[in-house]
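For this depiction, one protein chain was excluded, whereas all remaining protein chains were kept in their positions.
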Amino acid sequence: MEICLGELSARLGVTLIGDATVSVSRVAQLTNADARSLAFLGDSKYRRHLEATAAGAVILSKADAGACHMPVLLSDNPYLTFARAARILHPDSPVIGGRHPSAVIDPDARVDPTAWIGPLVVLEAGVLIGPRVFVGPGCILGEGVRIDEDSRLIARVTLCAGTQVGKRALLHPGAVIGREGFGFARDGERWIRIPQVGRAVLGDDVEIGANTAVDRGAIGDTVIGHGVKLDNLIQIGHNVEIGDNTAIAGNAGISGSTRIGRNCTIAGAVGIAGHLSIGDDVHFTGMAMVTRSFPEPGSYSSGIPAMPSAEWRRNVARFRHLDDLTRRLKHLESLLETMKETTERGNS
Amino acid sequence: MEICLGELSARLGVTLIGDATVSVSRVAQLTNADARSLAFLGDSKYRRHLEATAAGAVILSKADAGACHMPVLLSDNPYLTFARAARILHPDSPVIGGRHPSAVIDPDARVDPTAWIGPLVVLEAGVLIGPRVFVGPGCILGEGVRIDEDSRLIARVTLCAGTQVGKRALLHPGAVIGREGFGFARDGERWIRIPQVGRAVLGDDVEIGANTAVDRGAIGDTVIGHGVKLDNLIQIGHNVEIGDNTAIAGNAGISGSTRIGRNCTIAGAVGIAGHLSIGDDVHFTGMAMVTRSFPEPGSYSSGIPAMPSAEWRRNVARFRHLDDLTRRLKHLESLLETMKETTERGNS
Partner (left out) sequence: MEICLGELSARLGVTLIGDATVSVSRVAQLTNADARSLAFLGDSKYRRHLEATAAGAVILSKADAGACHMPVLLSDNPYLTFARAARILHPDSPVIGGRHPSAVIDPDARVDPTAWIGPLVVLEAGVLIGPRVFVGPGCILGEGVRIDEDSRLIARVTLCAGTQVGKRALLHPGAVIGREGFGFARDGERWIRIPQVGRAVLGDDVEIGANTAVDRGAIGDTVIGHGVKLDNLIQIGHNVEIGDNTAIAGNAGISGSTRIGRNCTIAGAVGIAGHLSIGDDVHFTGMAMVTRSFPEPGSYSSGIPAMPSAEWRRNVARFRHLDDLTRRLKHLESLLETMKETTERGNS
């Protein structure tokens, strides 16, 4: 996709300073750009790269526009403008309706003629595929799965029976949505599996990363809100509810029946216990261990950052006695209090 | 599946109080049940939902049976009775023997005529499939894999060469069982891969969650005992042995050659180092970091629960000096001891 800066600035709604006829055809970093590349400066501390860059044009904020030798696109939020420009320069390929002959499609599945069903896909009975949906190679869609318009399953996505996917969703390879969750009752030493009769329901604009698993509800549904973004290798237990526009990074795990609010960010490898309630605008930093509800907005953390192993071993050994340590400190405090009084009496 | 309470109570072996001709056809929660639903009250603290529920019948304990306006099934363990009732109301669909024409089945594979081999399945040479086994779409079974009667592979399960699966197992999409594990010898800076010649052997009534990986043994087998339940995204290293009826929650990882006893529960994201020995009836809470053997029954924990980030930063900064802190405390204690003696001598 090649576009001249005049048209690009118009589509982005930003001011262009420089030659409007210059064309760009891809995005690049300042440090590896060429004359056909559009780069951006998101943080003034990288300003030194501006002078050396060979980029055809740069998106930056007014403050950094100073002595730029190439055309610039002015933006209050260069990163966001860059994201939009990147989508113009690197658009998703359009979906061409059809079915690969190797796909196994149940006669009871309904597929919009503008949707693409790729090679070696399986669609079971009752599947409903909306307009312009892309179902890439090797996907398996169980009974009664519904996918709304413009959603894309890149490849090898498994949607178990009953899973519902909204519009413009993006599902990556290895994702498993709607499997029967982990529900058992104990019978003496044995575990009795409890049928999981709910569904997994994904809103519009949801993204699910590679090898991420979202279990169906036990009774009632697991609900992933609109605009929720899940990275790779995440585990979402049964009956979890995630509010709109919450983003969760890789290796995180949310245990069953926990509710998470809107606009939260949950960093990598965070673990959230079950049956908790997390409010809107809550942010957990990486590897946080969440064992209680956090209804209030804010940033929450846990974990001990890595340090040299020898130092860590010494501190950890002390941690085992932290309770004892605290008691000893208390004892000293009261002892000292007594001594002080005694001394003061002695001195008076 | 519709069943009248008279028959249901008889099959469950529990006492019915109320109209035996009332029928139920599904399970539900007290809060969203209708007249055709069977609900349960597992914990007296939710008793308030009893009055408002529209459930056709409720399973509860004698203590809660009081002023119930609908038929009740009395149970000493309402949750277990509910699990059993759910399996009656929502039975697995029966397996109908046959092979989908798109399956790729080696002539040397033996499939019981009552087993189902789904679309786009691959069975390599020497595979042995027992009676009433369900092999869902997209599963791949390597050379010499054996699956015993009544096991179900929902979809897209990969069983690598030599894997053995017992009876009534339930394997979810994305599970990878019996891959060659992570075994290397160092040769200068390079790693020399060591062929892994053992197998992965799963007992009866095993459940393996979505995208969980169980490596084959290096020499000798990786052994998953009867009734073991593994959730999603779990990593089980080579030559691990897991005792009967142990349950492991999502994102956990067990390193190579560790032995885990019977009836253990291992919560989400627990990490267990290699070559350890964990006894029977050991329980690890979520995200526990297990670096030594725990031969004795009991509950074990680690990790720092999340707290406001500012507070966490202050405490973590102190943790780095915990050893120093302890030494300073000790110093104070001895100093104080000396001073006390001095003071006492002074006062005497």
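Every chain is named by a letter (A and B) in the order it is written, and numbering of its residues begins at 1.
The definition used in the following text is that a contact is a pair of C-beta atoms (placed from the backbone, for glycine too) under 8 Å apart; a residue touches a chain by one contact, two chains touch by 3 or more.
Worth saying up front: this structure is predicted, and the values here are computed from it rather than measured.
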Residue among B:Asp34, B:Asp112 or B:Glu180 that touches the chain left out of view: B:Glu180
Identified contact with the non-displayed chain, of A:Ala28, A:Val111 or A:Ala185: A:Ala28
Residue, one of A:Ser9, A:Gln196 or A:Asn232, that touches the chain absent here: A:Asn232
Sole contact to the chain not displayed, among B:Gly138, B:Gly203 or B:Gly279: B:Gly138
Touch criterion as defined above, residue of B:Val122, B:Val201 or B:Val223 at the omitted chain: B:Val122
For subunit B, residues in touch with the removed chain: 102, 104, 120, 122, 124, 138, 140, 142, 156, 158, 160, 174, 176, 179-180, 182, 184-187, 189-195, 197, 211, 213, 215, 219-220, 233, 235, 237, 251, 253, 255, 269, 271, 273, 284-285, 288-292, 294, 298-305, 307, 311, 314-315, 317-319, 321-322, 325, 328-329, 332, 335-336, 339, 342-343, 346
Subunit A residues touching the omitted chain (full complex): 26-29, 32, 77, 79-80, 82-84, 86-87, 89-90, 100, 102, 118-120, 137-138, 154-156, 170, 172-174, 205, 207, 209-211, 227, 229, 231-233, 244-245, 247, 249-251, 262-263, 268-269, 286-287, 303-310, 312-313, 316, 319-323, 325-326, 329, 332-333, 336, 339-340, 343, 346-347
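Here is the rule we use: only the chains that are shown with their structure count from here on.
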Centre distance in Å when subunit A and subunit B are each reduced to the mean of their C-alpha atoms: 25
